[in-house]
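Excluded from the complex is one protein chain; the other protein chains are retained at their positions.
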């Protein structure tokens, strides 16, 4: 859950409510709980059954909704979104939920994931004369919904969703209802909760807990759930592709909050077991185990328990780092200083230290931290990573760097160890990743294994869309 | 050029440049000179031949471009727009120029006027699945341009323009060229200037002068002018409808700046003659002639000259009134105070005063001013108005109130005189309006005469669009 | 009343109310009417008899009080101030009214003018250990009031005021009363009005009219007027120095609004007579008389009347120029363009033109305007100035440039004529300035004559203070 430039970046969190009085503050709290899934923009759209109103903005949830108060958002149904931009600075147009006027009324869309066939659909509609408002892949759903081919038929939403390939958890709303859908391979999580007489949908269950909702179940792959005045209805817009279920293992490894249940598992418990397994796979003789807080916390506890090496707190996290520490450019000295974590020298001085981190992306952040541990007097620094080497880009919504920028994309473990300056380096094995729960075949681990669960047109689905969109690189 | 709520409001001013180095500051100055045509929003879009960039915002030109500097707008061609919103507070999405990505690249559109068939075209495209970004009538042109029916044919822009009915002066641009077009009836002015080796287009010639450009000629009704690397090309997208030319007479009466040439006439000179003619039509025995500054200035001078009654300055204008004088709500006392104009009591005290104003819309503003003249000691107050009674709404871009709100829409002159508290009231006759230059048949004077130069579907073209758009009443 | 850099700048306007319900919006309107006396900052301080509250800020009245609403300012007495900074950018600390906590409560001070002995008093108190909050000369009054020598004696305010030399109109307030004082020579105007059961004080009578107050009389030189629950009391803090009365003639010439009565005269009427006298002193054979709007309006009318040459409007003023036209730095072309006034070419083309302006300071602005008239086709340009050459700096609150920067400080009329490019140049004579009303001996005309009505220590009173203050050049 760190925000370093070295960390992978999730694309979004979504949250919706139907059938509860004054939903705006509930959505606010829901989005706040999902803030770790996207920090670049946030939006809430609500309806009181006749009028739809919205507030959207760039930045953190708290910033957006303190600048633009949500008191005027009156409604008993609504959806919200937190976004991480994958293409430079987020344009306000791209902040979701998207609102579009079709001939039969307004449609509102919030999306988590990445559609691998967005580019051809977009191109098809543009060829037919359509105008796109955003450079996001999500907008193709709006055009599908507005397309008379789908619009005029029963099960319009289901038919539109069935056209989409790739990873998606969608929340949709009209003036009168909220809908939730997950792609047939189940890449991204999406859970359903009960709140009073109404219903709540959230990317992670932590947001249910934070809004007082009770967890009911997950939306199934290929399922479309509708909450309206008749209650909760379910239908299948496409058959769940059991042979190729592809839950994102990186949700377990890094994205999801430890207090969430994701794909039926508690994240903290899974990570704790990752730490235990890591201790089994890569034992080491050391004095203390420390975590890279907070994303390494659970695994470091597991490592300590399994190895018997005592846990200690070797890094102090500055809670005021917020989104960014604005470093004056002139200050060349600052480059080497880690303003987010400071070493607790008393703890590590003279010790053989095991440092547990959740993952390594570029390698530059962990390298700096190894250096700071040595400067604080650590005698040995053993890095343990609670997932395998990240070798491949993601086309389903995780904003990894390109393969060239992924250090494990082109270097072996020994070279990485040398680069980061550790005495030893151990990654959790791919097998170890799935030891603690069944069903590796139900997961996508392409970032580690390179086995993509969908066809990737030229393996550049995302890039193609991006480069097309680059033409539209202005604040229109 | 007053900003009172009693005044009619023009919809827009447009300005474009092709072929001059660093066009952004030139467009800035051009828009600044056209500020009187729209104060709610402003935008500039430029291109350097490969990249298009833009800055848009709500408010006055100076406010928008001091908040968002234009230094980063690099280009040798570009267009700009100032906008007055006709529907409540301007949404940022409606601020022009509109930028839309078609399959063959970006199109940029700035519009002055009102399209009377926008509603059916919009509806047609929405039925076909199109998504509209704005609630403006202008956006239909973008969809026409993107429509493969037009897009795939030669003379695409001309064909698209030919579909439009009503009043328009359009500036369009792509990465490589700037285009200018006027509707076949020539409602709105649009002039061409030469600046160095390049070309300038402006709603009024005053903007040419303020940017150092030399006036070449007006864009003709039904003409499409293209400025690109081959120079200036002209074509006709629809035959000029000579039988129904419909230049807006209200540009002469009120909108245009006195230093502009509009439809071939200098505005100040025309208004001066209006004043002279008014003195002929409605003579009065009085001590001084005063103007409602600044919109009555030219006519008051004419009245003074023709009548021999000396001109004096009876009102002082507060130059800091800016857009709005923010009156604290609690201050009930303020209702009767005119913060924009104050009477120069020394001038009017004990005098028989002729007050010359350009037009009367609701009648409430002139009434307040007659009252303040009496309070300052004026012995008699004779109101002279340099146009006929405004009796009918406009469907071509002038934001008059509805007929019910137009005082002359339902009251005769004597009743109006009584309402405003004047000793006498004289309006310029419809004939007088056209005495000073030829060609009444070339003008639209529907606001005075009720003779509309186009068919008006149920006479509510504008309203239909507005009510349709109201559904989209959110800050998406 | 122009804002050009070529124009002299007044230091301040002050406005106060006692004994009226909810004074804040009244003060707001009063300050708005005095906006021409200072555009860099504004403040309002009110009291409800027990609590004092205030809003202050940088910029125009409307900007300051729309950013910081005055609704929370509850009180039935209060004072306000508009300020023009004489020393670079106005620091927020210098924005008046000043509020200072003395041992016996809060004192609030608003000042128009310039104290010639502020520097030695400030130095004396600083030597004794005092800390100054601002770099303004006005603050010395606060320290005098807090000084036990004065504080412990009857007639404390009068004694403190008696220590001050130079030009001042002061408004003071405590929780319970409002006080008004003018220096013994009467440099700056200060008027008293009646509003309901309460009293109003204003730099100019135009602010009385705009708040619905009735003009009573001026505060006399050397008089201290107190408005409290016992009504209005008057006392003399120092004998009016009749032998050296020194009303600022520049208030007549330029500062005051035409609708104000200043020193017993209506400003418009005086300026009209200046124009008439100018026509007598400097007759010329010409076709039209035009004004530099708006400051030349009254005199141009007088010139036209006396000469028989018809008045016309040769310049159009852009009403949106606001405080500043933010010109992008990169735009070298802009230097020669006058964004505030544009020539009405139709009017001046081929004509022999008399241009009437109120004063010439540096000469660069009028030069640009003469040039633009010629470019518009004027055959001859005759400049007439409704005051004598400004040759000397002011130490009493007018922010003239230094003598070196005053073109008439070192050049004769013929050289100036050549510099500005006019065919002829005529200034009103010093005698002409006082023809229309009695009492030249009651006025300070040092800027024209060099005869200063007070001793000026090294003639650099103001500069001494400024240079001392420069040490405090930070945003503390």
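By letter and in written order, the chains are A, B and C; residue numbering begins at 1 in each of them.
Convention: contacts are C-beta pairs under 8 Å (C-beta built on N, C-alpha and C of every residue); 3 or more make two chains touch, one makes a residue touch a chain.
All values derive from a computational prediction rather than experimental measurement.
Novice: Specify the shown partners of the omitted chain in the complete complex.
Specialist: It touches the following shown chains in the full complex: A, C.
Novice: For the chain left out of this view, which of A:56, A:188, A:257 or A:282 touches it?
Specialist: A:257
Novice: For the full complex, which residue in A:49, A:105, A:148 or A:310 touches the chain that was left out?
Specialist: Touches the omitted chain: A:310.
Novice: If the hidden chain were put back, which residues of chain A would touch it?
Specialist: Within chain A, the residues that touch the unshown chain are 1, 22, 24-26, 28-29, 32-33, 35-36, 39, 60-62, 65-66, 69-71, 206, 209-212, 257-259, 266, 268-269, 294, 297-298, 301, 305, 310-313, 316-322, 324-331, 333-334, 336-337, 339, 342-347.
Novice: So which bits of chain C touch the chain we can't see?
Specialist: Here the touching residues of chain C are 45, 51-56, 98-103, 105-106, 123, 125-133, 142-143, 146-149, 151, 471-476.
To be clear about the criterion, only the chains that are shown with their structure count from here on.
Novice: Using the contact definition stated above, find the chains touching both chain A and chain C.
Specialist: B
Novice: Taking mean CA positions as centres, which chain lies farthest from chain B?
Specialist: Greatest centre separation from chain B goes to chain A.
Novice: Quick check: which two chains are joined by the most contacting C-beta pairs?
Specialist: Counting C-beta pairs in contact for each chain pair, the top pair is B-C.
Novice: With centres defined as the mean C-alpha position, give me the chain A-chain C separation in Å.
Specialist: About 62 Å separates the centre of chain A from that of chain C.
Novice: Using Cα averages as centroids, what's the distance between chain A and chain B in whole Å?
Specialist: 50
Novice: In chain B, what residues contact two or more other chains?
Specialist: none
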